[in-house]
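Data first, discussion second: the structure below is written as structure tokens.
Here the complex is missing one protein chain, while the rest keep their positions.
Up next, chain A:
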């Protein structure tokens, strides 16, 4: 292959910079790089980023050569820019720093020198690096896929590569010498030494014509003011955990950043870095003994911060037709729900609810009032019914999530803490699990084990979706727009269907009503289900793998992408449906009043239905909520209620009003014992009646019950009928 004509290549670069334009909306030509060159020449801009996508429009071949031999082309482009700059200068530039002044002086001196036709020693020519006050970077073409650190191998040396990873170490930013300037103590001539490697050997003897001919032995002294320094920072990145094959250690890579790219990333940041992969040249003794090895680094061109691994991945890759078809075939709702924790058997409705939680409803903010769109779910159940597995699966599936257990986290651990920085003494806010799960899911296991004081911190998050902090002089409000998925165990080991939820899981009603759905997962014997379960387990043990199901669970990554696609939709509820929903709600309220059971039906219920139905509409990727969605949402609500008192059917005895009134009064009596210090078993009539009426019983019912139990000799009513005494 003939060696490349780099002069011609440079002309190409020049041409590109001068002629590249795009058309804006009005059809006017916009010279993207021309404008930037003007800014560069006026020292208003430092970094010039050449987007290789733009280059590809003009000359695809050039892009290829740039990617292959990035370092060389960077030089070519820089030369081109340097030559073009004077043409773009429109006015006199005000010197910004001492180096500007210095350069100006040298240029003037050179012009004067030219007048006297004095030819300078080429070695004493001003090096281009000194005169340049701009930095040039490439932006890799968007077609180039980001690489995994472990895929950057020896064959990538010299190429422009993009890697992703997490920053594990960042040094301080230090000045690094780019051009060393010396003056001679004899003749006063200046000598320049461009520096490429991390170390250099300072020049000692003056190479100028004068000194050499006179053999005066002029010594050179380094001049810091005339030298050029660039900002330099060394980073170390490590692969993301999901890029590491099972059973391997994540690999890392050293990144050198200069100039404008410094101070972009800090340890712990997820970054995508594109740059040139280069070997590090050693000199001297180390080179001799370690000659066999060469260290490598990535000279960064652009650093992009990413908030989390998946975000970027999700954004870039649109779902392909085929993938969409795979998802949106028939009964996709069941299929998606079934793909949640496929290793857990059954619980289809719970899984559907969890799917809706992942998708989330639409958030509404009419006139500054915020109505959350996130769906909160509480799972209750006997120990060992895979609640925690469901939680941890959701934790893994959700793009952003936090997993905590109630026992391990206090209110501070969940919300936010004010910390004093040990170095600076400043107060800093440290986000807790709820803050970190902003726009994601916060899974709280063992919700019931949490201390009451800590739980109150969650109230605000669950409805207002913010966390207010007033601690140590910091008053602020942090966003915590997260869905809460809680799991709780019943208070007495097993769920007692004869008691209310509050009694069963000892959570205050205020908190319970903030959950859109409450599911009770119970372990109930059922011959058919048992057989299926047994088949499932024995199959696993027999064949060492998952039994074939009627569907294959959808891949986790695909799910994530589909869910993020769903989240972009903002479905609305059409006018026509409003009446339907209102009617349904009124019906529910009525029902609730009659049955008087353990759940609440309040305005929050209505909002829950709206959230669930918008989530369902999102799931179908449509923009309008349909009646079906509302029906399904109400069905889920109904199912969740059913799950709470599913056993009622077996306990044949329905609650008669008299029985309920009796238990109310007994409660009152025991309260009285606690409150007034031992007027045991005594209830005042007025108080009792008031309590019963407030619970929706008529005074007639109350009287009836009173008489009935008096006959049974359970309690006695005094003559004036003002007091009830338990026997």
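As a working rule, contacts are C-beta pairs under 8 Å (C-beta built on N, C-alpha and C of every residue); 3 or more make two chains touch, one makes a residue touch a chain; residues count from 1.
One rule holds for everything that comes next: contacts and distances are computed from a predicted model.
Student: Name the absent chain by its UniProt protein name; which of "WD repeat domain 75", "Mini-chromosome maintenance complex-binding protein", "Hemoglobin subunit alpha" or "Acyl-coenzyme A oxidase" is it?
Tutor: The record names the chain that does not appear here as "Mini-chromosome maintenance complex-binding protein".
Student: Check the options A:49, A:168, A:439 or A:631 and report the residue that touches the missing chain.
Tutor: Only one listed residue reaches the unshown chain, and that is A:168.
Student: For the full complex, which residue in A:199, A:468, A:582 or A:698 touches the chain that was left out?
Tutor: A:199
Student: Of A:18, A:296, A:701 or A:725, which one is in contact with the hidden chain?
Tutor: In the complete complex, the chain left out is touched by residue A:296.
Student: With respect to the chain omitted from the figure, which of A:72, A:236 or A:666 is a touching residue?
Tutor: A:236
Student: Pick out which of A:542, A:694 or A:713 touches the chain that's been left out of the picture.
Tutor: Of the listed residues, the one touching the omitted chain is A:542.
Student: I'm checking contacts with the chain that's been left out. Which of A:107, A:280 or A:510 qualifies?
Tutor: Answer from the full complex: A:280 touches the omitted chain.
Student: Pick out the residues on chain A that sit against the missing chain.
Tutor: 150, 153-154, 157, 166, 168-169, 176, 198-199, 234, 236, 238, 240-241, 244-254, 268, 279-281, 286-297, 342-343, 345, 384, 493, 523-525, 527, 530-531, 533-535, 537-542, 544-546
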